[in-house]
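To start, the structure under review is shown below, and the notes come after it.
A single protein chain has been removed from this complex, and every other one stays in its place.
Showing chain A:
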Amino acid sequence: MAGNLHPIFIVEEVVKAIGLVGAHGQSLIPGQVLHAWVVMGVLIVLGILATKKLSLIPKGLQNFFELLIESLENFVVANMGEDGRKVFPVLATLFIFILFSNYEGLVPGLDAPTANINTTLAMAVFVFVYYQYWGFKLHGFHYIHHFTGPVPWLAPLIFPIEVIGHFARMLSLSLRLFGNIKGEEIVLVLLFMLAPVVSTVPIYFLFMLLKVIQALVFFMLSMLYLKGAFEEAH
């Protein structure tokens, strides 16, 4: 964190009170894991609440979730074609998880798990493995032709560049999300030290919008990589 700030996180204090304390007084379960569990708990509770009494004409929480899932599905199908329905659940889970994780950073006493490079790197590695899996599953060995470029005699030159590019996608996905969320956190704390309420409240709303955009960008880039793995090589 900025300087040597020691912010107080509720979940970590609870774990320390139970007794899972390490050598330097920090909790044995890392903070980002605890906060990810909090997001998981919130999402499971919301899911149960929304599907308790499914009705044909939705209202309330079911309405909200139907709106969200329907617009996401239309977006994925509009961009990827009908194949998108196969991978849509994974993409929607990524979007909703990242959105709620980002918003957890704005709650006092809690921290965003995506403000830690471990969470974002794990998600980026998963997306990488997932779209390579779909590529190999759909095209078999011919998936290699995705990496060899348009003409066969340029293949030895283009293949390393393409491989490095694909690995760089993992790096860029994770760093983009981590850098944005961590930077927003630091800006909020610094502005709070400078001018407590006047500057932080407007910035709070701006960051709420930016966090939605970051979740959307992660979701959309994963969708584009999957689309690239689905389509035929040139």
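To be clear about the criterion, a contact is a pair of C-beta atoms (placed from the backbone, for glycine too) under 8 Å apart; a residue touches a chain by one contact, two chains touch by 3 or more; residues count from 1.
Throughout what follows, contacts and distances are computed from a predicted model.
S.K.: Could you tell me which of "Signal peptidase", "Spore coat protein JC", "ABC transporter related protein" or "ATP synthase subunit c" is the UniProt name of the chain missing from the displayed complex?
M.R.: Checked against "Signal peptidase", "Spore coat protein JC", "ABC transporter related protein" or "ATP synthase subunit c": the hidden chain maps to "ATP synthase subunit c".
S.K.: Which one, A:Leu61, A:Leu121, A:Ile158 or A:Leu175, makes contact with the chain that was left out?
M.R.: A:Leu175
S.K.: Contact with the hidden chain only, please: which chain A residues?
M.R.: Its contact residues with the unshown chain are 2-8, 108, 172, 175-176, 178-180, 182-183, 186, 189, 192-193, 196-197, 213-214, 216-217, 220.
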